[in-house]
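Let me give you the structure first, and then I'll get to my questions.
As you look at this complex, bear in mind that one protein chain is not there, while each of the others sits in place.
Order as written gives the chain letters A, B and C; numbering starts at 1 within each chain.
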Amino acid sequence: MSFIVEAEIIHNHKVAEGCYSLAFRAPEIAESAQPGQFVHLRCSRTFDPLLRRPLGIQGIDRRDGLVKVLYQVVGKGTGLLSGFEPGSRVNVLGPLGCGFTLPAGARRVALIAGGLGIAPLCFLYETLAEQRIEAVVFHGVRSAGQALAPDLLPPVADRVLMAADDGSLGYHGSVVKLFETYAGQEPFDFFFAAGPSPMLRALSIVAKEYHLPGEVSLEERMGCGIGACLCCNCRTRGEDGWRYSRVCADGPVFPVEEVVWP
Amino acid sequence: MSFIVEAEIIHNHKVAEGCYSLAFRAPEIAESAQPGQFVHLRCSRTFDPLLRRPLGIQGIDRRDGLVKVLYQVVGKGTGLLSGFEPGSRVNVLGPLGCGFTLPAGARRVALIAGGLGIAPLCFLYETLAEQRIEAVVFHGVRSAGQALAPDLLPPVADRVLMAADDGSLGYHGSVVKLFETYAGQEPFDFFFAAGPSPMLRALSIVAKEYHLPGEVSLEERMGCGIGACLCCNCRTRGEDGWRYSRVCADGPVFPVEEVVWP
Amino acid sequence: MINTAVELAGIKLKNPVLTASGTFGYGYEYARFFDLSRLGALVVKTLTLEPRKGNPPPRITETPCGMLNAVGLENPGAERFIREILPGLKQYPVPLIVSIAGCSVEEYATMARLMTSAGSIDALEVNISCPNVKAGGIAFGTVPEMAAEVIRVVRLNTDLPIIAKLTPNVTDIAGIAVVVVEAGADAVSLINTVTGMVIDIERRRPVLANQVGGLSGPAIRPIAIRAVWQVYRAVKVPIIGMGGIMEARDAIEFMLAGARAVAVGTANLVNPLAADNVVRGIEEYLASHGISDVNELVGAAHGKED
Partner (left out) sequence: MINTAVELAGIKLKNPVLTASGTFGYGYEYARFFDLSRLGALVVKTLTLEPRKGNPPPRITETPCGMLNAVGLENPGAERFIREILPGLKQYPVPLIVSIAGCSVEEYATMARLMTSAGSIDALEVNISCPNVKAGGIAFGTVPEMAAEVIRVVRLNTDLPIIAKLTPNVTDIAGIAVVVVEAGADAVSLINTVTGMVIDIERRRPVLANQVGGLSGPAIRPIAIRAVWQVYRAVKVPIIGMGGIMEARDAIEFMLAGARAVAVGTANLVNPLAADNVVRGIEEYLASHGISDVNELVGAAHGKED
């Protein structure tokens, strides 16, 4: 079930370089959201910009009916969104998409995030913790400035290994390389990853090498977000080699072995 | 001289049914503005709506560099404008247009306003007072709810005769009719008027009857506001009967006898 | 009682609000947001004879007050549609209009036959914006003779009402309307998307994988209104107006320009409730303006003298 909510904004403030935390009240969405699902937000009351913006759900507070997202200001939509004041309203459609699937019997999993890919993995971490599945979080950022304070990532905060492309924090290099240094040593049953496409692609190669099954959350430009317009296609394995799937409705989470990388 | 200013908003709040008072800091504009001139405001940071909105100058505070306008929320632009918070900025182009011309030797004048046509007449009243010219203000509104509190119209407040179309305040009927009841009795040397076109047209007929010279401030949809695009035309007397003038640059104030009414 | 029903090429619609092909999937994606029987009719995504994968990503980009898409007619093909999707569509108590396309006149003919014999379809919308492979890829809808030829063969292959969907990418849309009506179209729908393009100034390449795409949304509404206005003066058949309808007031603008029905397109992507809101908003406009029959709006902006 998905809902359209004129949600009251609880907070909306900067938490790192160009990165904002937004919480809004939408009890229907909070009630039914699953880790890996996303919300689709209108960033303007006018038609410029016209389309909604998809953001992964970082966490929910079912008691207060709150939904939290983390977003990077990259363009017009997120720029306008960062100006929304607490107390005002944002039009939200969600929860949307198919979230992560916990593999039966998994006991130790790796969560691998590039940039704000950390958001849906926070939500996932919480759910794993409830099911007493151990998770190690690998989080890559470009530079220390983009790293989020531990109190922003409460569930994962004490189990996170950082990597920074520029060496300003934690491991010097990509999060995939960081993960690789562990993958050889520590036994993981499964992995979940979210982040930019090139990172996920690199990760898929590493995972294959270590015979590690997993799921990745993809991103593509979206229209409707509900599976109707066929604008958000990605290649997945299919009858004659590959077929197009809809990131918004068939994903955004796909088993890593299903994805046909561009 | 005209200026483009990212002006800080000092206040922006409702003062009557659908009517807002906006003050912003723009010392260059405050310095040079004349009664009857207008400012051209952007009501959005995006391109929807695209064009600026013209608003007459209600008053200025040269010491603090403030400019005040009064506006009615009638559509998209003014609707968005009413959401601007004090402390934020509004992009203003102004002062624009040709204002009122005080006739030499005038000692007693009538100021006749329909709706928010009162705004430029407040500014004019102040200037007349400085020159010790006596002014009587006739102000028509649709209904009492649209009337502004006296403290919003400080200069004119004690010299204003109200008319309401629905009889809920002052004279029951149009402000033109109200003015007519006085025009026959009291001697005026000149009149200045601002308001909707049908009102000004009716007024022009009354003025002709009483041989009263005067000036009217016209409204037309505008593009540039600076005389370049030729989008804001109105008919005025000219060589072969009539010609088009530009409301923004040749007006908005025209001698009443120059206007060829539609 | 206010009448909102309109008649369109022999089909009676309870109100003039349709969905624009390609923006409403096959309906069920929206059924979780509102009751589809609220609509005047359902128009589904264009179908072709064979399944089509469509264009590679990115297929969409945003433009000022609009969007550009190059989905490339991805669809499951006629056979799978009839077998797997049509049975589900029948459950909605709402007239069903199926949009068909082809890359040759023969394909249009086959599609018309297949859909007609499939049953439970109320009308065919013929999307003539497709490239004619035999004519070097020129879109059927941009050449009067080719447009007319398509409608003629569809007419020969169906007894369903035919709606010809016109492209605005022509010098004279009214001229195209005239020839498709002569060729047998019972109604025309307009406009399809306007060809456009966006270039990424960092990558220095077109944003869409397909380079060009179709512009839709509020940005094109003035173009669409003008097209409906011109076509209304040129032909007598009913017009389905579309292009940037976001709210009821936009739909009313189309009706005043001459549309007997309207289709909500891009707005569905922005707000899944858009079509339902338009239905409600038209009712409110009629009530608040004391208009007892929605048909009074049709072409009313042309006035008496024109």
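Heads up, the rule we're going with is that a contact is a pair of C-beta atoms (placed from the backbone, for glycine too) under 8 Å apart; a residue touches a chain by one contact, two chains touch by 3 or more.
This one's a predicted model, so the numbers in the text were calculated from it and none came from an experiment.
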*In the intact complex, which of the depicted chains does the undisplayed chain touch?*
A, B, C
*Candidates C:Cys130, C:Val194, C:Met242 or C:Val270 - the one touching the absent chain*: C:Val194
*Pick out which of C:Val133, C:Leu156, C:Val212 or C:Ala287 touches the chain that's been left out of the picture.*
C:Val212
_Option touching the unshown chain, where C:Val17, C:Leu68, C:Ala148 or C:Val188 are the choices_ = C:Leu68
*List the residues of chain C that touch the chain left out of this view.*
63-66, 68, 142, 169-172, 194-199, 201, 204-206, 211-213, 215, 217-223, 225-226, 229, 244, 249, 252-253, 256-257, 285, 300-301, 303
_For chain A, residues in touch with the removed chain_ = 47-48
*So which bits of chain B touch the chain we can't see?*
1-2, 4, 42, 47-52, 91, 93, 220-224, 226-234, 243-244, 249, 262
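Note that in this section only the chains that are shown with their structure count from here on.
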*Can you give the whole-Å distance between the Cα centres of chain A and chain C?*
36
*For chain A and chain B, let me know how many angstrom lie between their CA-based centres, rounded off.*
54
*Could you put a whole-Å number on the gap between the CA centroids of chain B and chain C?*
47
_Give the residues of chain C touching no fewer than two other chains, as numbers and ranges._
64-65, 218
*Could you list which residues of chain B touch at least two other chains?*
47-48
